[in-house]
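Shown below is the structure under consideration.
Apart from one protein chain that is not included, each protein chain of the complex appears where it belongs.
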Amino acid sequence: MDKTVPDLAAALADIADGMTLMIGGFGGAGAPIELIHALIDRFRATGGPTNLTIVNNNAGNGRIGIAAMIDAGMVAKMICSFPRSADPRAFTEKYLAGQIELELVPQGTLAERIRAGGAGIPAFYTPTSYGTDLAKGKPEAEFDGRMYVQERWLKADVALIKAELADRQGNLTYRKAARNFSPLMAAAAGLTVVQAMRVVEPGAIDPEQVITPGLFVNRIVEIADAQQEEALMRAGVAYS
Amino acid sequence: MDKTVPDLAAALADIADGMTLMIGGFGGAGAPIELIHALIDRFRATGGPTNLTIVNNNAGNGRIGIAAMIDAGMVAKMICSFPRSADPRAFTEKYLAGQIELELVPQGTLAERIRAGGAGIPAFYTPTSYGTDLAKGKPEAEFDGRMYVQERWLKADVALIKAELADRQGNLTYRKAARNFSPLMAAAAGLTVVQAMRVVEPGAIDPEQVITPGLFVNRIVEIADAQQEEALMRAGVAYS
Amino acid sequence: MSNKLSNAQIAWRAAQDIENEAYVNLGIGFPEMVAKFQPPGRQAIFHTENGILNFGESPPEGEEDWDLINAGKKAVTLKPGAAFFHHADSFAMVRGGHLDVAILGAYEVAENGDLANWSTGPKGVPAVGGAMDLVHGAKRVAVITDHVTKHGQPKLVKRCSLPLTGVGCVTRIYTSLAVIDIVDQRFVLREKLAGLSLEELQAVTGAELVIAGDIADLVAPEI
Partner (left out) sequence: MSNKLSNAQIAWRAAQDIENEAYVNLGIGFPEMVAKFQPPGRQAIFHTENGILNFGESPPEGEEDWDLINAGKKAVTLKPGAAFFHHADSFAMVRGGHLDVAILGAYEVAENGDLANWSTGPKGVPAVGGAMDLVHGAKRVAVITDHVTKHGQPKLVKRCSLPLTGVGCVTRIYTSLAVIDIVDQRFVLREKLAGLSLEELQAVTGAELVIAGDIADLVAPEI
């Protein structure tokens, strides 16, 4: 079994107009910059994919990564908890102009909805957002004398994530706090595409230290010299 | 911060009549034999704790561990998925005599209910058991054209679990498949008591390799020469 | 040819339908036998409910590590690329539909896809384990079973009489006499033993066998 693919183009094959994409990372930690930028390249060359729904904690920063996707006009909707950043221009401009849709979800609820999507749990109850505007229209229920809001699972067509190590079967580890949403997204997407800092042979990762087991992973591309989004930001790089 | 305690008696302090105890392990893998047997010792010496509810995948094997607790008369109710084993006499005899209550829960639902207890999710929906006797009396709901059963979280007063490494702050690792229910139970109990094969200083476990973060753990006792339940079984040991 | 397949032969036949690199859960007991009949050149990855992916055969006696067991509590070994995870993550794999195939035993299978395999009624101590999760856990849920009970009664029935494990969950049945798909709540016959007439097979089957296309001979090597 070998899930590695030769290049970014092969990794991103089959991503089509109108799909929902979960993109790993919290701020710059874990953002799969090379996968994102290669998808932008494809859009510029072919006009697709476009009309995408993107799931990420944030809505991009500066003129790189998800912000550059938004700038390019590929994104119809963001599902996120915090569409602000050091430089939120890309999203803000489109949002205020009514050119992009926003589904705002509390961060823990976003994580749990994605986890539920991967775990086959269609709905769950949480205290989060009860009594607030973000609970409007959602079913509520009382358990043990306390009120809760019903939330639905969140799934995606594709997940794009960044790993530290990947073995050829798809077992993954993550670097420090770059883990964040990625293990959840890997399980909640129909097609999980990974860029790994290093590809190793099966058996090279201690089975007790695997964070994402291989059955959640479909394609792996090795990007040894992957860029860190925050470092790019601070260097003033723009991909828009 | 140092959560280690000097001995098993100190580890088990405050466990009282009528409590719900989650006990880690699947079969012999992960069973905290020394904690269990020390609790039996206390019962024999003092008459308590008794009238306990025990949560475990199984209901004991032979005349050791949970089976010996049942034999001793400490257990009023078992919550488990599979009250059978190579030698299920202890539970079977009491169950058929109407002396012990059984709440039978599908294994994945048991795991998810415990996970929900630790995660502050009071209820969730699962396809598991829909249309079966085990769904009787539970709310049902349709999502996306499919029927699901509502299940409630499961919490406990105390969790007794076995770890491989524990640092003094309570960060834990587990040995191979001895992990099973233990990380879930550690999070779902008010008081989590750990017997560890080895206690190490904070920083000795790579932060990326911690399986149970320390905030879920209250007390740690080092049992370097811990016994493995299955090995005891095969050696014909009885603690009843 | 003998008048029915042995359990090993049923397991062999089921193994032929498991694709290379499929993620597979085999129920405890009889279904575990399927693992050893993978066709040459194919390698499935096996999942066990208690938190291992990519485990291998049992170790030699005396070399067991009892912290390394499968859901049936048998000692196993690891293959390169194995992973451990806790029980909630393990059943997230199951319930989340991440397995390709689950193969289970059966007391009864009904033509509507209902399965009964966990309880023979109110007597004794009930035990369910992971069966009710697994029937909702794979893209394909198959059953392997003798075609009839030891008393000669049909195990493939119109409606289950025993307590259900799952509703409408089974898609294919491998028996000692036939291979049958469940399509639109009907038993559709795909293969039967060459020496067995359709009438004979129907006589030991508790619901109508639908013929849709060719019926192949069910063949398995002597094992």
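The letters A, B and C name the chains in turn, as written, and every chain counts its residues from 1.
Assume contacts are C-beta pairs under 8 Å (C-beta built on N, C-alpha and C of every residue); 3 or more make two chains touch, one makes a residue touch a chain.
Because the structure is a prediction, the values reported are computed rather than measured.
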| item | value |
| --- | --- |
| Visible contact partners (per top-of-document touch definition) of the missing chain | A, B |
| Residue in contact with the excluded chain [from B:Pro49, B:Pro88 or B:Gly118] | B:Gly118 |
| Touching residue (missing chain; options A:Arg63, A:Arg179 or A:Arg219) | A:Arg179 |
| Contact with the hidden chain (one of B:Val149, B:Ala187 or B:Leu232) | B:Ala187 |
| Positions on subunit A where the hidden chain makes contact | 26-30, 57, 81-86, 88, 91-92, 95-96, 102, 104-112, 114-115, 126-134, 147, 174-184, 211, 228-231 |
| Interface with the unshown chain - residue positions in subunit B | 1, 115, 117-121, 167-169, 171, 187, 201-203, 207-208, 210, 213-216 |
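Note that in this section only the chains that are shown with their structure count from here on.
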| item | value |
| --- | --- |
| Touch-based graph of the chains, sorted into line, ring, star, complete or other | complete |
| Farthest-lying chain, centroid of Cα atoms versus that of subunit B | A |
| Mean-CA-position distance for subunit C and subunit A (Å) | 36 |
| Interchain centroid distance [CA atoms averaged], subunit B/subunit C, Å | 30 |
| Residues of subunit A whose C-beta touches two or more other chains | 119-121, 207-208 |
| Residues of subunit C engaged with two or more neighbouring chains | 52, 84-85, 88, 91, 94-95, 136-137 |
